[in-house]
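Note that one protein chain is taken out, while the other chains of the complex remain in position.
Each chain carries a letter (A, B and C) given by its place in the written order, and its residues are counted from 1.
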Amino acid sequence: MTTTAGPPGAQPPAVPEAQRTAAPQGEPAGGRVRRLLRAVPPIWLVLAAVIFLIAWRNPTFVEPAPFLAFLRRCAPLAVLAAGQVFVIIAGEFDLSVGALVTAVVVVAARLSDGDAAHTWWLIPLLLAAGALVGLVNGLVTTRLRVPSFIATLGMLLVLGGAVFLWSGGAPRGSLADNFRQFGRFGVELPGLGQLPYAVLILLAVGVALWLLLSHSRFGHQVYAAGGNPRAAALSGVDVRRVRTAAFVISGLSAVVAGILLGGFTGVTAEAGAGYEFQAIAAVVLGGAVLGGGRGSVGASVAGALTLQSVFTLLNLLGLAKSLRDAVQGLIIIGAAAYAAHRLRRSG
Amino acid sequence: MTADPRPPDPVVLGMHGISKRFFGVTVLDDVRLECRAGEIHAVMGENGAGKSTLMKILVGVHQPDAGRIELNGAPVRFHHPRQALAAGVSIVHQELNLLPQRTVAENIFLGREPRRRFGVDRAAMDQAATRLLAALGAEDVISPRSLVGRLPVARQQLVEIAKALSFDPRVLVLDEPTAALSPHEVAALFDRIRRLRADGLTVLYISHRLREVFDLTDRITVLKDGRRVDTVETSEVDTRRLVHLMVGRELDHYYPPRAAPERIGPVRLAVRSAGAGLLHDVDLDLRAGEIVGLAGLAGSGRTELARLLFGATRMTAGRLTIDGRASRLRSPRHAIRRGIGLLTEDRKSEGLVLQRSVRDNTLLAARSLGRGAARRVALADLLGRVRLRGGADREVRYLSGGNQQKVVLARWLATGARVLIFDEPTRGIDVGAKASIHELMRELADAGAAILMISSELPEVIGMADRIVVLRQGTVAGELPAGATEAEIMLLATGEPDRAGAAAGASREGGTA
Amino acid sequence: MIADTMPGRLRPLGLGRDSGTASSAPVWLVFGGVFAVAWLLVELNGGQFMTVDNLQNMAVRSVALGLVAVGQTIVLIGGSLDLSVAYLVSVTAVGASFVMQGDPDRMVLGVVVTLAIGALIGLVNGLVITGLRVNAFIATLGTSLVMSGVLNALFTNFTGSVPRQFQALGYNALGPVPVAVILLLAVVALAWYVLRHTRFGYHLYAVGGNAEVARLSGVRTDRTVVLAHVLCSLTAVLTGLFLVSRLRSGAPWVGPDGGYDLESIAAAVVGGTALAGGRGAVAGTLAGVLILAVIDQVFNEFEVNAFLKTLIRGVIIVGAVALYALRRRDEGSF
Partner (left out) sequence: MRRPMRYRLAVLGAAVLVAAGCTSTAPEEGDDGPAGSGTGQQSSFFVQADYDRQIAQRDTAPTGPADQPWLQAINPQLVDTAKYKKAGKHTICFSNAAVNNPWRVVGWTTMQAEAKLHPEIAALTAVDAEGKDDKQISDIDGLLASKKCSALIVSPNTTAALTPAVEKACQAGLPVIVFDRGVNTECPVTFIHPIGGYAFGATAAEFLTGEVKKDGKILALRILPGVDVLETRWSAAKVIFDKADVDVVGVEFTDGDAAKVKTIVNDYLERYGSIDGVWMDAGATSVAAAEAFEDAGQQVPAINGEDQQDFLRLWQDKKLTAIAPTYPTYQWRTPIIAALDILAGKQVPKEWVLPQPTITQDNLSRYLLPQLPPLHYALCGCEQMPGFPQNWGGNQ
């Protein structure tokens, strides 16, 4: 028998037989229902509850137009979270995404300087840059063996410094309208009003990343690399390459988020400030566990939507800005505690 | 079942009706163990017989599902190792429990550092540590101030023992303490243990090494498949009887028929004078359709060899050929591409991603191979071939040991591996499941796979292997034909000088016969 | 693990008597090098480096970060992490000036109250991490959000002030040595003693190194982690008190603007403390802080643009940790 070497709070070695079998083949009807509920990540229920509360205080919120507007402003964070979750599942952190978002906005503004003609080559360039940043994060983490917390913290500083060094302290130039449209405008739908591009992009990115994580060979290797690196390596998974790829995905999603955010707000020096923590919080709300092996794209997006809708709700309740932070903090801790609790209870 | 009528010395430690299940596998079933004051009591049995679990229950690492423990007649319940230590029961675990980045003294006295008025009395601590080490005859090779991480394993082992003694226990459990010790160190240890016995200490001694058991112990309790077979006076048994008690199982376990010689094909995997770490000059051939049993004592390098053949550790010397073509295995990934598969000894920490589903774990390797294995592998077919019933979406940690092993096996079927290395394939698996694993292995062999089976269970080796290779101290000590006796294997493995030659001779005859 | 049988290593006075001291020696060498180079550069640039004023200045620059970095080192050694120190610094600065209201008689009260608050926050952090098993990153991120919320709800600006006597802490000097520097050295010495010579210290390294081993050896792991967080929070309080004594009055943003959360972690790892836990020493952290301070001074001398500074800081942090990782691999201890 193997001993339970591992941190305190690793699952106890013995799990009562009844519980063990209950989960896989739930015989009683009640058990099956509970299992179905369990299958739905709880964050979706929370999100539904919050949206219900908002709608109760402000029915217009759930009308098509306002709700789409809500989704549009959630899009950047949601995309960011959908990318971050890859890194988290692989057992790492990416603190550099916030700085990367800022960099995208500033660089795009200065390079294009409001000229619509530049947009078509600008976006691929930015994506390439994002991939490069992710690659560097990954290599520093996996090859130089620098903990990703430090590696990406360093990247955060380097990006933040470099970009403003280059642009002379404040953003220069401006964003062309055809660059901004992705984050700002949309396609007119008769009756529904405007369907924002941002929502479509979020949908596309979300689905793409979901397929990649849950239905591709690579995705399964991400889970394996985070869940049990040694077993993964002995099954032929190139753990270092997989983790690096996760960072690249996070970098790419940060660029998309930056394009959406820049489009939404226009050029500002603050774009993306603090987004790294928000994204990680969203992923954790989505039930992911820092340390790796657990999490999903859908739940992370839901986590991001929840963060934003909670902001709106508290705003709607007329709750002072200061207390919104406090409540957000409690919610994050609560979510993480609940996830940890579930993890241990299920063995 | 001879429970000694009236013990000459009072019973210090009594364990009664101890039962324990892990994930549905019965590991201990109504086990009784009684130790007298001042005796050295051996607990023997194959790996997986439940020795270590029993000891972990004794020292409060695990709690029993049933049964009671008595110290000096008073019932005790240990929920935490701390309580056991306080009650005077300490243990030297099989696997090292030391902090590599702390000094020897710090490790020995962790949790009970001696204090002066202000803080820890480092000087006193170092002296005490030195005394303990001296008692083990190790004071000149181990400084209390050196970092444990910088000591060789053998010396780390000694530190572990010193740590256990530092609690000045009344019952001391030694779980395979000599696995990594040199003869000199073993001798010193035994002296110490005998002196402890003289002081009235009760020692529970767990080992595979028959010779040590006979040298050292007063009584022997034998476990098998989680049950207590018998408790005997060491003076009243001989090797044959003891081995029979431990492993005599030909009757109650069916092994599939061996391969007919004509079905044994060409050499699939071969190494010549291979070396890495403690391995040296290893020659080995694995043929298609053949199951080679690899035997040897703990620490003889069996697992190391497995990892070497799988590219998990780089070969520093020698050649390796696959289907005749020379090859350097750079990584497991590389080995898998070459059609090799490894079923690790420790499924939980090295075999499975516990919180993922049966499907994901089964397809893990195939998926990681990329285009090469992109061809659709039908999951249902795979699970059928390993006879794993139930949904493929269960998280594997909910499976029994046997089914978990089947998942790992299915993984290698999915990659179409032609060379399979089983490291302790049936460890911690209950008897029923064992049989089906064994049948699967044979089927694979018949289907043309070359199989290397590492096992500490001699009957398993004897029952399964078409050829038995015995390792000793990092190299091949000899090779035995199918149906060699346990004694022959043991002799090669322990390499007892007087009879080693005879055994080798015996094996050669057997080989030609 | 690699077996290292060189007997020299095993002699009582051999190298690596203790992982902590072993790992911080090179940091001081680096500091020496940086210091020398800085001196050279500044003098060449026509500036004055080796003057009492300048050295005092550099020393004082290190105090605010130094104090909290010591605490951060303690939690890191225990395998944890504290992102809430920044806001705790604010809470302290505001709280102290609010309680003291410029009244010398209330100085003690102010100090006691803020220390009590700090201890409480540390306790909460520790309990959330050990009791609820929430990852330290999330737990302390959460508590800092809560703190910022409550703080901003109660105070929106510079509140009250500390009496002039209290500002002695920030401005006075005993002979050539500023009081604040003495405080920092005292805290470092204390922390060094606690880590190196108390049971708690021994257990902390054990818990950080391998919690299971510590548990099997009878160490109360949870209690150790909680205590580490309490100590860390107390050092954050000291930083807050030092700041408010410099600023005369506290504002809710002094902590976050100082970036003490990430900077303290950076200083600790530059000082050779392992993020994974079980390895590190406050001596190294002090060196790390001083290195950053000296570099800062040189940047000022050459009027290096703030953004370039940030960039270089990032490179230094990653570079340092990469080097340690390399050394550790060569050392080969598992």
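By our rule, contacts are C-beta pairs under 8 Å (C-beta built on N, C-alpha and C of every residue); 3 or more make two chains touch, one makes a residue touch a chain.
Owing to the predicted nature of the structure, the values given are computational and were not obtained by experimental measurement.
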Displayed chains contacted by the hidden chain, counting the whole assembly: A, C
Options A:A69, A:L111, A:L127 or A:L144, residue touching the unrepresented chain: A:A69
Candidates A:H118, A:R145, A:R172 or A:R241 - the one touching the absent chain: A:R172
Missing-chain contacts mapped onto subunit C: 47-48, 51, 53-54, 56-57, 60-61, 64, 131-132, 152, 155-158, 161, 167, 171, 243, 246-249, 251-254, 257-258, 297, 300, 303, 305-306, 309
Residue numbers in subunit A that touch the chain omitted from display: 12, 57-58, 60-61, 66, 69-70, 73, 76, 114, 167-174, 184, 193, 261, 264-271, 273, 308, 311-312, 314-321, 323, 326-327, 330-331, 333-334, 337-338, 341, 344-345
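We adopt the following convention: only the chains that are shown with their structure count from here on.
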Centre distance in Å when subunit A and subunit C are each reduced to the mean of their C-alpha atoms: 31
Gap in Å, rounded to a whole number, between the CA centres of subunit C and subunit B: 46
Multi-chain contact residues (two or more partners), subunit B: 61, 93
Interface hub residues of subunit A, defined as touching at least two other chains: 5
Sites on subunit B touched by subunit C in the complex: 61, 80-82, 85, 93, 97-103, 106, 110-113, 115, 118-120, 122, 126, 141-147, 149-153, 163
Residue ranges of subunit A touching subunit C (in the complex, touch as defined): 4-10, 93, 140, 144-147, 149-151, 153-158, 160-165, 169, 277, 280-281, 284, 289-291, 320-330, 332-333, 336-337, 340-341, 344
Partner subunit B, residues of subunit C touching it in the complex: 1, 3-5, 7, 9-14, 16-19, 22, 193-194, 197-199, 201-203, 205-206, 209-210, 212-219, 278-279, 331, 333-334
